[in-house]
Structure formats: structure tokens, C-alpha cells
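Got a structure for you, written out below as C-alpha cells; questions coming shortly.
Moving on to subunit A:
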Amino acid sequence: MEITLIYWLVPTLVMFCCGVYGFITRKNMIAILISLELMLNAVDINFALFNRYLHPEMMEGMFFTLFAIAIAAAETAVAIAIILNIFRSVKNVDVQGIDQMKF
Partner candidate 1 sequence: MFSNILIYFVVIPLLMLAGLALCKNIKQIRAVAVVGSLALTALSVYLLVDFLALRAAGDTAPMLYLGSWEWFGPLNINLSVGVDGISIAMLLLSSIIVFAGSFASWTIDQPKEFFLWLILLSTGVFGFFISIDLFTMFMFYEVALIPMYLLIGVWGSGRKEYSAMKLTLMLMGGSAFLMLGLIGIYYHSAPVGAERTWDLLEIARNGSISTGWQYFLFPMTFVGFGVLGAMFPFHTWSPDGHASAPTAVSMLHAGVLMKLGGYGCFRVAIYLMPEAAHDLAWIFLVLTGISVVYGAFSACVQTDLKYINAYSSVSHCGLVLFAILMLNTTAMTGAIMQMLSHGLMTALFFALIGQIYGRTHTRDITKMGGLMQIMPYLSVCYVIAGMASLGLPGLSGFVAEMTIFVGSFAHTDMFHRVFTVLACCSIVITAVYILRVVGKLLFGPVQDEHHRQLTDATWWERVSTVTLIVCVAAIGCFPNFFANLIRATFTPEIFTVLGLN
Partner candidate 2 sequence: MTTLAILILAIPLFMFLLLGLLGMKMSHKLAGWLGCLGMGTTLVLAYTTAFTYYFDPEYTSEIGQRLQVLLFNETWLQFTEKLVINIGFLLDPISALMLVVITTISFLVHLYSLGYMEGEKGFQRYYAFLSLFSFSMLLLVVATNIFQMYIGWELVGASSYLLIGFYYTKHSAVSASKKAFIVTRFADLGFLLGILILSFYTETFDFITLTSNPDAVLTRFGGATFMGASALTWALILIFTGGMGKSAMMPLHIWLPDAMEGPTPVSALIHAATMVVAGVFLVARMFPVYLLDFDATLFIVCVGGITAFYAAMVACTQIDIKRVLAFSTISQIAFMMVSLGVASDGMGIPSHHGLGYMASMFHMFTHAMFKALLFLGAGALIHAVHSNDYTAMHGLRKYMPITHVTFLIGCLAIAGIPPFSGFFSKDEILAACYHWHPFIGLWMSMVAGLTAFYMFRLYYLIFWWKEHKVEHGHTPHEAPLPMRIPLIFLAAVSVVAGFIPFGHFVTWDRMPYDIHLDLAVAGSSIGIALVAIFIAYKMYCHENNAPAKMKAALPALWDWCHHRFYWDELYMFITHKIIFGLICKPIAWFDRHIIDGTMDAFAIVTNKASYAIRGLQSGQVQMYVWVYLIGALLLAAVGIICVF
């Protein structure tokens, strides 16, 4: 049995949907951040896959994945910093309670 593209895509799709589900349902901001990482990683894998299967002679997909990972890391650092600060000021990381910045 040959492992075609579809065998890789289904797990990443599941992974992405898990991320979406988690993002919407979890209340803890750390958990939301983890869900976000899940989604990002699913997309990263897809980049690598498409590059590998569709245009094996080119490297853009791989590079893009690397960039995305770097940015995701930076973004996570910022997000964690924000969450920590929110926690310090309101002693809570429940996302539904943090709506002071609406309007």
C-alpha cells in the first residue's frame, strides 16, 4: 500500500478541527493557546506535505514551515506574556471574564 497524500491530510485535518474545537470551547487561556498551536502545527504539516508531494523539486513549502514555526514561537511568547499579565491583574485566566477591551 502506497502512502498517498490523503493518508497524511486526514490526520492533519482532524488535528486542525481539534484545534478549532478547543479554541472555541475551552475557557482557560492557556488551553486556548495550546489549541491555537495545534491548528498552526496542522497547517505547518500541510505545507511540508504539499511541498513534498506536489513540487518535490522546490523548497518553498519547507521554508515557509520553518518561518511559521519561528513566528508561532514568537507569538506564543507574546501570548504567554499577555496571559501572565492578565492573570496578575485579575487573578483569572478565564477568557469569558476578560471583556474589558470590548467596544
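We adopt the following convention: a residue touches a chain if its C-beta (ideal position, glycine included) is under 8 Å from a C-beta of that chain, and two chains touch if they have at least 3 such contacts; residues count from 1.
The candidates came about this way: all candidates are chains of the complex that A comes from, given by their letters.
All values reported here derive from a predicted model rather than from experimental measurement.
**Q** Just give the number of the candidate touching subunit A here, out of 1 or 2, all from the same complex.
**A** Among 1 or 2, contact with subunit A goes to 2.
**Q** Please give the residue numbers of subunit A that touch candidate 2 in the complex, ascending.
**A** 20, 23-25, 32, 95-96, 98-103
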